[in-house]
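Right, I'll just put the structure down here and ask away after.
Missing here is one protein chain; the remaining ones are kept as they sit in the complex.
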Amino acid sequence: MKKKLFGILSVAILSAAVMAGCGSGSGSGSDTETADNSSSEKVTLTNVSYDPTRELYAAYNDLFAAHWKEKTGQDIEITQSHGGSGKQALEVANGLEADVVTLALEYDVKAVQDAGLIEDGWVNEFDKDSSPYTSTIVFLVRKGNPKNIHDWGDLVNDGVGIITPNPKTSGGARWNYLAAWAYADKLYNGDETQIKEFMRKLFQNVLVLDSGARGATTTFVENGQGDVLLAWENEAYLSMQDYPDEYEIITPSISILAQPSVAIVDEVVDKRGTREAATEYLQYLYSDGAQRLEAENYYRPSNEAILQEYADTFDLNINLVTIQDFGGWDEAQEKHFADGGIFDEIYEQQD
Amino acid sequence: MKNEGSKIVKWLLIGISLLFAFLFLLLPLFTVISEALRNGWAAYKEAVTDEYTISAIWLTVEATVIAVLINTIFGLFAAWSVTKFYFRGKKLMTTMIDIPVTVSPIIAGLIFLLTFGRQSPIYPYLQAANIQIVFAVPGIVLATVFVTFPFISRELIPVLESQGTDEEEAAALMGASGLTIFRRVTFPHIKWAFLYGIVLCAARAMGEFGAVSVLSGHLRGKTNTLPLHVEILFNEFRYVPAFAVSSILVMMAVVILIIRSVVEYRGKGAE
Partner (left out) sequence: MKKAKSKRVIPGFGLSLGVTLSILSIVVLIPLVSLVIYTAQMDLGDIIETITRPRVLASFKVSFLTALTASLINAVMGVILAWVLVRYQFPGKRILDGMIELPFALPTAVAGISLTALTTDTGLIGSVFDKIGIKIAYTKIGITVALIFIGIPFVVRAVQPILEKLDSSYEEAAGMLGANRKKIFRKIILPEIFPAALTGFGLALGRCIGEYGSVVFIAGNMPYETEITPLIIMSELQEYDYASATAIALVMLIFSFAILFAVNLAQARNSRIINGGSK
């Protein structure tokens, strides 16, 4: 018995050495594989995107593959990567080989630019500030709207439980916060003391601050916490699709225009020789077919005419402020979300 | 020894154990299984035979096997040197061995990212040598080895510690070689601890999420392990498939545990 066990052990150690060799071998192997792709018949692209666009790009990649095949006769394969927008940007900056990035905020694409991977001027490389589709923040409430929530002002009422992700960790939650700020700004004519008081009350009503948008939806939908979920418009519609009889979407009087940004990662496409395909991939997002696809996935198409076709789906009367009203992302980030910013201040006062 | 008092203690302890296991192990497990089967067998089968699920299974198996093997080599040598010899800096070394378990997995991932990623000073050399570590399989393996690093050595050290060095010393004085001493004298003492170590290491390696998530890049079909695939499914609003894929991990753990029980049963029967 002892001998047998020892035999097993020595085999294990031997194969460990072999496997360790294989491990590094297979790593470099897969690397050469990707490098070869540029010259072969089949083109591959990697699109690094953020969480809520999964369904959109799953559909768009099929549409684009057909378009590319027709145009060039080549097959194209697109590898998707999704995650929190900031984390995805961090990974691209640290060597994740993305041909294109399609992230939630301009700020995140800028982080990739700052790492030296994207050349200056990418914002003007595509139409509409390189935002082929937009979205906004809406409320998801339980069927029948028992707490009578119609606008941001109703959220600070006593006994209303709010679920939103944490603006510190979630890009989407920053849009929520800024949209609420925009409402209070209008209500109090820019009196910052009163706005802060409003925001403080609002966050006092927050029951759970999940780390990401998906976690917040889980808390609201699966675990039944809270009365209202502040969510992306497209995420709210997806929850409605899954549970049509349990929820309602409320569009507030004022919200924020979220403009997800797309960009070509210059360093990677130059290395892999995929610039042409990558450019076409992003350009085609503005085609009529793609714009309709975006609308069907509950993103607001940037093409006005096509947006009007979907007037039944989207509440087009909503008053949308943009990030420019906050002085751009750098300023908003610094003022509200950085350490010691207003968001921290709101919580400190509670103690 | 076998009096009334000890019987009461026995059943009290068993009762506490079972209650604890029910609350903290069985109920969460039950939740996973019942969620996985919420939409019936067909949906379950579809989820677990999905193309991306299959590739995630293989990657997980690969990373687990490599991590266990590397840690086995390390664990044996480390336990041997720590318990059979006295040298300066030993306590520091044993503490270093434990560090990986206590580093938040996300920090671990971040550290590797900074060490081997594009912003690191050694990145150009890695590129020149055509070695891709981060966002490729080697990075995943490295992260897995890191989080499971002390498991095997940690199981072996206390056993060897309490066994002392007398037997090895006697064998050495009688002229036995190092290998023989290990095989004949040391290994019989540690084999069960060793087995536990391997099982712990394998289980943890399969389930590792945080560190791997930072280093993988989440490329579908290429660098997604099972736990990452589960996360992706959650994020796609696909609860049931997510739990179904989680249940694969549970089953893999069960297979390992059955293998362990068989080895243990045979081994102990033979003794």
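Some notes on this structure:
Labels A and B are assigned to the chains in the order they are written; within every chain, residues are numbered from 1.
As a convention for this text, a residue touches a chain if its C-beta (ideal position, glycine included) is under 8 Å from a C-beta of that chain, and two chains touch if they have at least 3 such contacts.
All of these numbers come straight from a predicted model, not from anything done at the bench.
In the complete assembly, the contact with the undisplayed chain comes from A:169, out of A:145, A:169, A:194 or A:313.
Counting over the whole complex, chain B has residues 1, 5-6, 9-10, 13-14, 16-18, 20-21, 23-29, 31-32, 35, 70, 73-74, 77-78, 80-82, 84-87, 91-108, 110-112, 114-115, 120, 142, 145-146, 149-150, 154-155, 157-159, 161-165, 168-169, 172-173, 177-178, 181-182, 189, 192-193, 196, 199-200, 203-204, 206-207, 209-210, 226-227, 230-231, 234, 242-243, 246, 249-250, 252-254, 256-258, 261 touching the chain that is not drawn. Touching residues on chain A toward the chain that is not drawn are 84, 86-87, 90, 111, 166, 168-171, 206-211, 215, 218-219, 222-225, 333, 337-340, 344, 347-348, 350-351.
Following the convention adopted for this analysis, only the chains that are shown with their structure count from here on.
Separating the CA-averaged centres of chain A and chain B is a span of 33 Å. Across the complex, chain B is touched by residues 1-2, 5-6, 9, 12-13, 15-17, 19-20, 23-24, 26-28, 30-32, 46, 48, 51, 54-55, 79-83, 87, 90-91, 93-97, 115, 214, 217-218, 222, 238-239, 242 of chain A. Across the complex, chain A is touched by residues 65-66, 69-70, 72-73, 113-114, 117-119, 123, 129-138, 141, 183-184, 187-188, 191, 214, 217-222, 232, 234-237, 239, 267, 270-271 of chain B.
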